[in-house]
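All remarks here apply to the structure that follows.
One protein chain omitted, others in place.
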Amino acid sequence: MEKLITIEILTGAALLTPLISFLLCLLIPVRFSWVVTIVAPILLLISTSISIYLFVVVPNNTSLLISIEWFHVAQYSFNGNVEINRLSILMMPLVTMISFLVHLYSIGYMVGDNGTKRYFAMLGFFTFSMLGIVLSDNLLMIFIFWELVGFSSYMLIGHWIEKPASASAAKKAFIFNRIGDAGFLIGIMIVWANTQTFDLQEILHMSEIYSWQTAASLCIFCGVIGKSAQFPLFTWLPDAMEGPTPVSALIHAATMVAAGVFLLSRVFPLFTDASLQVVAVVGAATALLAALSALNQFDIKKILAYSTISQLGLMVTAVGVGSANAAMLHLTTHAFFKACLFLGAGSVIYALQIANRQTENFDVQDIRNLGGLRKKLPTTFFTFIIAAASLAGIPFFSGFISKDSIITSIWYWSGNTFSWRWLLLVAIFVVSFITVLYTFRMVWFIFFGKEKQSASAVTEPPWILRVPLLILASASVWFFIAWSPFNPSGWFTTLIGGLPDSILVTSISGGLVLLAFVTAWFVYTYKKTQIKSLRILQNGFDLDIAYQKLVGQSTVQLATVAETVDRKWIDGFIHVAAYAQVSVAHVVLWFDKYIIDSSVNAVAWLAGVAGSFTRSFQAGKIQLYIFWAVAGLIIFLFFILI
Amino acid sequence: MFPVEHILYLSALLFSVGLMIIIIKQNAIMVLLGIELLLNAANLNLVAFNQLQPQTFTGQMFALFVIVVAVCEAAVGLAIVLRVYKYYQTSILSEISELKE
Partner (left out) sequence: MSQYLLSSLIFTPIAAALFVLFIPNEAKKTFRIVTLAISAIQLGLLIFIIHQTKDSTFSSFLLTEKANWFSIDLGTWGVLQAEYFVGIDGLSFSMVTLTVLIMLIAGISSWTIDKNVKGYFILLWILNGAIVGTFVALDFLLFYLFFEFMLLPMYFLIGIWGGPKREYASIKFLLYTIFGSILILIVLIALYLSVQNPDVQDRVVHTFNLIHMTDAANYITGSILNPDKGWMIGAHSARWWAFVLLFIGFAIKLPAVPLHTWLPDAHVEAPTPISVILAALLLKVGAYGLLRIAYPIFPDIATSLSWFVALIGVISIIYGALNALASKDLKRLIAYSSVSHMGFVLLGLASVTTEGVSGAVYQMFSHGIISALLFLIAGVLYDRTQDRMINNYSGLSSKMPMYFTIALIGFFASLGLPGFSGFIAEIMILLGAFRSFSANGLIHESFAIVATAGLILGAAYFLWALQRMFFGPFYIKSEIKPSQLVDLDKREYSMLLPLVLLILVFGIFPQILLDYINPFAQHFTDSVLNAVRTIQNP
């Protein structure tokens, strides 16, 4: 009992230290902003150590619920429950550790930046929100943190405020996520209308499968499509590379985008067969399209971004075929090797920017401008190649094991008889083939080949950039995950659960990888093929242009129409009504002036005329008076007498 | 003795002539003369009607009374005309229309 209480406190501490880091970073005055670069990593180190301690200490099958009521409406409670279970115990050290390494890396990478305070604050806030997603036992809370990571992603992509591209990339990322989140929200509403609770404890342990679950799970999957950059909403992720590279490593490769996969695994019991099939197809389509795009990129970070999308597609497919555990394994390995690749790319960019500060501006991220850096940047090269091997799924690296378990699950899922499921299997094989190709292409053009002009003054970046690389690279080797390089069983399987395993599939995929490697070597090294790209693939199948044309422009047009309606029709109606009233008033005024007034005037005039007529009798001439008097008298007499 | 009617006709004629003079004549003195004619016409009537009661002399008495009053009136009237003439340098009535307004 006592131990459980300590676990509660420690979990709380691990969750809140990044938040404290965020607050501290905000409160420290600008002139002491260097303090931030010390405090933030230390706090993250604390959080990481606690998480690792919990990871070690907490027994494997724990499911510990800490009940916190957030607020209640009528009889319904909205809880902020924290649940410590196998998934959260896995994700906590993963998130905090990569976050810590990125913090460490950023100290060197962000040197001289005048937004360090904001940068570290948002990193802390991101880590907090991400831990929130991981620990929440409540769909609404997950949604809240889900939105908050979106916000920190927005802030971090747009970190270089003065770059117009980063601002629009940040906006795009947030809006695309919002589109997915709107779907997620509808899913939440469906769940609410049917269960009146958000507690996953209750939602996931229902006795029967209800028909609303398909709709609800598909809607929740919309959120995943947005956040994990799945087809058709993946185009925000390559643009998000406008942010600082460590951010890309943390948020847009290792953790935030993987939150979608985590969510799928978390609410897996909610998914019905029908919705799982959709998940699998969407995942496979994403994996394939993104892999093809990755093969056609020139920008290092864009290659990595598309490769991330592709790998996320693989994980989503794994969930779709019912093997959430395989997805989680790939999430874990991917987090490390992809973070390592991004940080490696970051240190290449850093080194080249430092070296070429004087020379004219050229794009240091374009692999066509790079080459032969392996001698200049030995550490970076070494770590990069390990992580790349892991990405490509070369045996003896962690990526091989995880990708292998995904392929094995799909293999079992597709069955023995031919069905559309086989297409999916083929697609995944193609993806893993292409993965090797683009990884080889990237590594080859950066580190091998002729040394270009740009590489002349390059020196290895400082140790603070290299240490995280080394740590991450070492985690990309097989023994980090499992005992045997060909079998996933190890600490992971004991923690999360069993994984499908088949010697046949392992050998097929191993063979495929080797074949792909040879092909890549033949194409890029032996034939020395010039680097080329298909424009449509480079632009991610022109989905962006399509969105711009279809959605963006139509929304803008709709907005213009709405404005016109407002100004012309509604206001116009009001104006017409007002003018009508005013015109009527004018008519009335005219009537008043000319008819009523003039009739009154006419009467007055008549009276005047009569007056002046009668007045004419009284001209002051006494004789006239007498005349009239006599005349009157005569008339009077005349009447009287006759 | 004349019958009363004849005297009445004469007095009516006198009255009419006096009235005509009052109305038509421009000069204030002529108007005063007209007034005298009117009074005389009235006197004539008084005397004439006294014929019907021969034992009394009321009619004659009144006539005498009217003659006295007429004298006074003529004196006052002429005095006014004189004053008016002095003030306006005219005795033409239509030019002295101050009563108007």
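Here the chain labels run A and B in written order, and each chain numbers its own residues starting at 1.
Keep in mind that, in the parts below, a residue touches a chain if its C-beta (ideal position, glycine included) is under 8 Å from a C-beta of that chain, and two chains touch if they have at least 3 such contacts.
Quantities reported herein were computed from a predicted structural model and do not represent experimental measurements.
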Exercise. Could you list, sorted by label, every displayed chain in contact with the chain left out?
Key: A
Quiz item: Looking at A:Val35, A:Ile175, A:Leu204 or A:Val467, which makes contact with the chain not pictured?
Solution: A:Ile175
Quiz item: Which of these touches the unseen chain: A:Leu185, A:Val257 or A:Ala473?
Solution: A:Leu185
Quiz prompt | Residue among A:Ala193, A:Val426 or A:Ile536 that touches the chain left out of view | solution = A:Ala193
Practice problem: Mind listing the subunit A residues that contact the chain we can't see here? | Solution: 70-74, 76, 140, 143-145, 147-148, 151, 154, 158, 161-164, 166-168, 170-171, 174-175, 178-179, 181-182, 185-186, 188-190, 192-194, 196, 555-556, 558-563, 566, 570-571, 574, 578
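Heads up, the rule we're going with is that only the chains that are shown with their structure count from here on.
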Quiz item: Contact residues on subunit B for subunit A in the complex?
Solution: 19, 22-24, 31, 93-94, 97-101
Practice problem: Mind listing the subunit A positions that touch subunit B in their complex? | Solution: 618-623, 626-627, 630
